[in-house]
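The complex appears here without one of its protein chains, the remainder shown in place.
On to subunit A.
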């Protein structure tokens, strides 16, 4: 008898009804379409909140940042420029900057425990509890991270998920000052090229 083909978990089949077109939803949001914005929310809120939570660690602050960022997305949707990149990258860039600025402002008064952060920031692959839903996307990203050298991987993760400066990353990884920024750049370039994202013309 015929076997049913298993459907890849969480991954839309090519041609199947797939994720909403975020670019289109943003354009409609910019024209004041609240229904479109609700769909934007549903598509990105877990990532926006997840990133804010990862950087800030404090759920109350992460929620506040997520709320501000999502409202800002609504308000500035007309400023999204598709020729500069994907809607998701635009939204997560806003999120990350906001979360990092919040963390650094708070830090002038309260130093975070660097050792604690370091220990917990290393996204050793199985420790990422939030990623338990092993979506195809998540697997693809983890595969791409495996293509980085260990130092590149840690440097990228400490900077992005930990919100640390390259100088702090250098100190945490015992790298000479000035080296971490190179590792971060090299790692990101490798990540980009492995995943085939963000490549346009001459790149």
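By our rule, a contact is a pair of C-beta atoms (placed from the backbone, for glycine too) under 8 Å apart; a residue touches a chain by one contact, two chains touch by 3 or more; residues count from 1.
We take it that contacts and distances are computed from a predicted model.
The complex appears with one chain absent; UniProt names that chain "Regulator of SigK" among the candidates "Regulator of SigK", "ABC transporter ATP-binding protein", "Oxidoreductase" or "TolB-like translocation protein signal peptide". One chain is missing from the display, and on subunit A it is touched by residues 29-32, 34, 37-38, 41-42, 45-51, 53-54, 58-61, 63-64, 66-68, 70-72, 74-81, 84-86, 88-90, 92-94, 96-98, 100-101, 105-106, 108-110, 123, 128, 130-131, 133, 135, 137-138, 140-142, 144, 156-157, 159-161, 163-167, 169, 180-182, 184-189, 191-192, 195, 197-200, 202-203.
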